[in-house]
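The complex appears here minus one protein chain, its other protein chains still in place.
Naming follows writing order (A and B), and every chain is counted from residue 1.
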Amino acid sequence: MIKHFLSLSSFSQSELLSLIHRAQFFFQNQHRPEVIHHLLQNRIFANVFYEPSTRTRCSFEIAAKRLGADIVNFVPEHSSVKKGETVYDTLKSLESLGVDGLIFRHADDHIIEQMKPFLKLPLINAGAGKYEHPSQGLLDLLTLFQEFEILAGLKIAVCGDIKHSRVAGSLMVAAKIFGMQIYLCGPDSLIPEVNEPNVQKSDFDQILPEVDAVMMLRIQLERHENLDLDPKAYHHQYGMNHRRQLSMKKNAIILHPGPFNRGVEISDDMVEHSQSRIFKQMNNGVAARMAILEWTMKGRT
Amino acid sequence: MIKHFLSLSSFSQSELLSLIHRAQFFFQNQHRPEVIHHLLQNRIFANVFYEPSTRTRCSFEIAAKRLGADIVNFVPEHSSVKKGETVYDTLKSLESLGVDGLIFRHADDHIIEQMKPFLKLPLINAGAGKYEHPSQGLLDLLTLFQEFEILAGLKIAVCGDIKHSRVAGSLMVAAKIFGMQIYLCGPDSLIPEVNEPNVQKSDFDQILPEVDAVMMLRIQLERHENLDLDPKAYHHQYGMNHRRQLSMKKNAIILHPGPFNRGVEISDDMVEHSQSRIFKQMNNGVAARMAILEWTMKGRT
Partner (left out) sequence: MIKHFLSLSSFSQSELLSLIHRAQFFFQNQHRPEVIHHLLQNRIFANVFYEPSTRTRCSFEIAAKRLGADIVNFVPEHSSVKKGETVYDTLKSLESLGVDGLIFRHADDHIIEQMKPFLKLPLINAGAGKYEHPSQGLLDLLTLFQEFEILAGLKIAVCGDIKHSRVAGSLMVAAKIFGMQIYLCGPDSLIPEVNEPNVQKSDFDQILPEVDAVMMLRIQLERHENLDLDPKAYHHQYGMNHRRQLSMKKNAIILHPGPFNRGVEISDDMVEHSQSRIFKQMNNGVAARMAILEWTMKGRT
């Protein structure tokens, strides 16, 4: 059976916990090649990013290399895409070239589900459409696990452009599996209708004192261009800043998947505040992706 | 002596056969690192692609990595080319940087011959101009060898934009060396004059029942913009489809170098038809390029 990594929803709580524990192991041993460098030796993954990305692409690349694997970067702009090749044909071509797994990002919401039945090698969702970004979901779980150990019952506020955020999508999937409470905050037009008992709309300032973590989201201007947004006004109403941080519990943490807009959804002084885990999340991302890459190769010859 | 890999025409039949056999060995062992990973260890090749390419660039990169070598990707757009550097100076610079071989693609028909005398490291033709694409030629020979074992006497139809196809160019060179019969089909304006006893113009539908293989070619719109082409009409007259496949011998195979235009030169249902070897060709491409890279390094310190 091919071990695609497409959505956190396909994992049970105990399967996710063992991925988190493995990611924590990699976090602790990321600079100990003697422990980890042999694990995926001679594997070759392809990064297939139809949308730009620094963090995620490099994060997977470093994860692969730390485990002794290699990466081929497929950059659509320089390629047959210019000649009109379909995504299906590109992925089948890369499969035919004999790579061991495809790390795939695309703007289309449904393309992953369309491609999956046809592929004979693991497809790893590195952000497809606006619904899920499961490797980010795993790194967020790892970050919460390092902080609180027990995930069940955690209260998390998510604030910003939730409708267009695949990060929020994966967090909500994880919250359901682990029994975490999610509070959706931000402009009404950016909050989706979610019918889950553990998810509810909330007033940002009212809920902040009660949560264990707050995940700030970037206003993804490139995804909805008609938004009439004044950055200053937005920051005043929904931005993380000193005033709001003071209202949070002392052990509550600030998350952001990055890249962030300083002065819009988060003030300068909050990015590296002692309660912020933003750069820690990026470090955790490499560990989480090491766990994911290793998992996809299990039982594969 | 520097072992450039520039054209199939510089090889004898027995030299080509030993490259095919070696490629077949790599095909069979592509996922057995213990057998092949040490063969080019510590070699560094440069991919120097002045024209976009997915398959060929990645194919060489994976071939190199499977053999334990590494690749530096030189992307002209991000480079000194913007500052007006000539191809000669770029190649000499890469030579000076100490790479072991240059994998080179360029639109100019004559540039390979112009550069060759000046280089002290192997130059590998990954598609230069419109005449030859010898690594594709070798993978096509490998595919025919796997199917028929004996190449002499094979009958192959080539259909489409032959005039602008370096793939067809290399196939005709190989056909002469091995004594294969080539039938050129497609719109008159896209068929070159070839004066070789083993090459002749033919009517596509008339010759199809007699051939062992048919190589479909993409209409390379980017190479001749004045063509007034209706895709539907083209497909009707020259496209591979179910009706035409039925007229072929049961053991005849369909080839295409990719990327292909579905519905133009080939119908959807033919791409992965049981008589198609299109994705097999891509897999063979890695094996063929492993044989080529290894060959260029023989006797080199």
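Following the convention adopted for this analysis, a residue touches a chain if its C-beta (ideal position, glycine included) is under 8 Å from a C-beta of that chain, and two chains touch if they have at least 3 such contacts.
The shown structure was predicted, so the numbers you read here are calculated from the model rather than taken from an experiment.
The hidden chain makes contact, of the residues B:E85, B:D205, B:D230 or B:D269, with B:E85.
Contact with the undisplayed chain is limited, among A:S18, A:S53, A:N198 or A:Q275, to A:S53.
Only one of A:R43, A:R218 or A:H235 touches the absent chain when the whole complex is considered: A:R218. Only one residue from A:S18, A:Q146, A:Q237 or A:N261 touches the chain missing from this view: A:N261. What chain A contributes to its contact with the hidden chain is residues 30-31, 33, 37, 49, 52-55, 58-59, 61-62, 65-66, 73, 75, 77, 218, 222, 258-262, 271, 279-280, 282-283, 285-286.
Counting over the whole complex, chain B has residues 41-42, 44, 46, 70, 72-74, 77-86, 89-90, 92-99, 301 touching the chain that is not drawn.
FYI, only the chains that are shown with their structure count from here on.
Our note on geometry: chain A versus chain B, Cα centroid distance of 39 Å, whole angstroms.
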